[in-house]
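All protein chains of the complex are present and in place, except for one that has been dropped.
A and B are the chain letters, set down in written order, and residue numbers restart from 1 in every chain.
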Amino acid sequence: MALLSVADLTRDFGGLRAVSRFSFDVEPGQILGLIGPNGAGKTTVFNLITGFLQPSAGHIALEGRSVVGLRPHLVTRRGIARTFQVVKPFPKLPVRENVTLAAFSHEASRLRAEALAAEMLERVGLGDKLEVPASDLTLGEQKRLEIARALATRPKLLLLDEPMGGLNPREVDGACALVGQIRADGVTVILVEHVMKAIMRISDRVVVIHHGEKIADGAPERVVQDPGVIAAYLGTRVAQS
Amino acid sequence: METLVQSVVSGVLTGSLYAMIGVGLTVVFGVMRIINLAHGDLVMLGMFGAFWAHGLLRIDPFVSIVLWVPVMFLAGMLIYRFLLKPIIPGGELNTLLYTAGLSLLIANVALFAWTGDYRTIKLRYALTPLRPFGIAVPIPLAIAFLLAIVITVCLYLFLARTDPGRAIRATSQNPEAAALMGIDVDRISMLTFGLGSALAGAAGVLLAPSLYLYPTVGELLIAKCFVIVVLGGLGSVSGAIAGGILLGLVESLGAVYVSVAYKDTIGFVIFLLVLLLRPSGLFGVGRT
Partner (left out) sequence: MTRTLAVAALLLLVLAPPLVASNQFLLHLGITVLLWTLLGTAWNMLGGFAGQVSFGHATFFGVGAYTTMILYLKAGLAPWYGMLLGGLVAVLVSLPIGLICFRLRGPYFSLSTLAVAEIVRLVALNWEALTNGPVGLLITTLPRATVGGRLVNWESKLPFYYIIAALALASMLATYRLSRARLGAYLLAIREDEDAAESIGIATVRAKVLTLALSAFFAGMGGGFYGLYYRYVDPDAVFPIALSVEMVFIAVVGGLATVTGPVIGAIFLTTIGETFRERFLVGHLIFYGLFMMLVIRYLPEGIWGGARRAWAGRR
């Protein structure tokens, strides 16, 4: 059974249809890339899945159970965690506290929550910055902090919203390795990204969204050559040539 | 029927003055995203300015507007430059609390200086109301209404036709784009706060002959001001005008047809409803 199954997902904002009959499945252990031009609706889909927005229509189910209508904290408790396109740390709190707060969702005692937090931070390479205020970190470090924080909720599915944005090539490589490691640990990943190199390298499958609709779904190499996809990014003239 | 017309007329007249109070606050919010809790006290200063001009200098209070508008404009710019500017980077809530402190300071210095006695302005020409078509219209209110129209027209011309006015509108719509277009956002903010304070002072002068004056009246005015500004949409000048008149009407009609006692409550209930259901204001033009 698919881990996450999204069917006919639709979201309207007044007269504007931001997401239109969007459907896809994610198998356990997969890394799914979600790409599309700016404004296509990628973050909206994330917001819909995680409960920050309610769908106008459609179904979203995790392991067969619907998550529509749940508040975000309940979606997280069901097993879907996320990062944000623009990082949202808890700026004045130390790095470790940022993650400990997330660990509380699974560990009742502060001692064990802090231990889990330290472990997650070690995994993302921030083990030496535990007591630093989150606002003092670089952008790349803050992105890794958010990943550690999401992982501390022990998710089944992790939604990463443009984790590579603003990273230099070396940092991108590190991020790819990290995502691979996360999958190896048994977490399924949906990755929204613009950095094509990363998508091509680590995704098992790619779904393309344009004007809120799915226009392609398949293996990365095939999708990238799909004329519809090329037209969406570069215009029909380039696609036809 | 006559009661209805009288109600509507009173409501619109009072509402126009409410609108004057609201316009200053909304203009400042539009450009700087600040909710200035001291706005009501600036209106109070305008009211007392008119009172002292009449009492000490024997100047007709309405005429004193010519004096107080530039003074309040300058005062507003100084308040921005020396008090608010360093606070703004600290965030919306900090700024809100700071203006709360400023409000308390202004009101209580005034209280200390002028005592809490209720004062009124007695105008010789205002003893009996006008009665066009049998509807009672107090003369000070009528004059204030006409002056409010004049001020509003001037404001529109300023915002639409002059460069600083256009800069203010641009910054209000998108501060970053405005800065990229070469607008000195800091200078515009200073100008806008001066403008907002001048409008507050003007509103105070217009109100003075029609209300009881006391130093802590700002508290009452700012509460009404929020209702107006949220109704009309935060940041929208026309919204504030519409909101003011609407509130005037609601209170006037409410007093007659629902209950005199609860007429103020109606405004606040509507305020809450709008905040919850239509935060961008009744006309959907406000910034949230």
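To be clear about the criterion, a contact is a pair of C-beta atoms (placed from the backbone, for glycine too) under 8 Å apart; a residue touches a chain by one contact, two chains touch by 3 or more.
Bear in mind that the values here come from a model prediction, so they are computed numbers and not experimental data.
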Chain not shown, its touching partners among those shown: A, B
Identified contact with the non-displayed chain, of B:I87, B:V137, B:V185 or B:L249: B:I87
Hidden-chain contact residue, picked from the options A:R11, A:K42, A:R82 or A:K129: A:R82
Contact with the hidden chain (one of B:T3, B:N108 or B:Q173): B:N108
Touching residues on chain B - with respect to the absent chain: 35, 83, 86-87, 90, 92-94, 96-98, 100-109, 111-112, 115-116, 216, 219, 223, 226-227, 230, 259, 261-262, 264-265, 268-269, 271-272, 275-276, 279, 288
Absent-chain interface as seen on chain A, which is shown: 50, 52, 71-74, 76-77, 81-82, 84, 88-93, 97, 100-102, 104-105, 110, 149-150, 152-153
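What we mean here is this: only the chains that are shown with their structure count from here on.
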Distance from chain B to chain A - Cα centre to Cα centre, in angstrom: 47
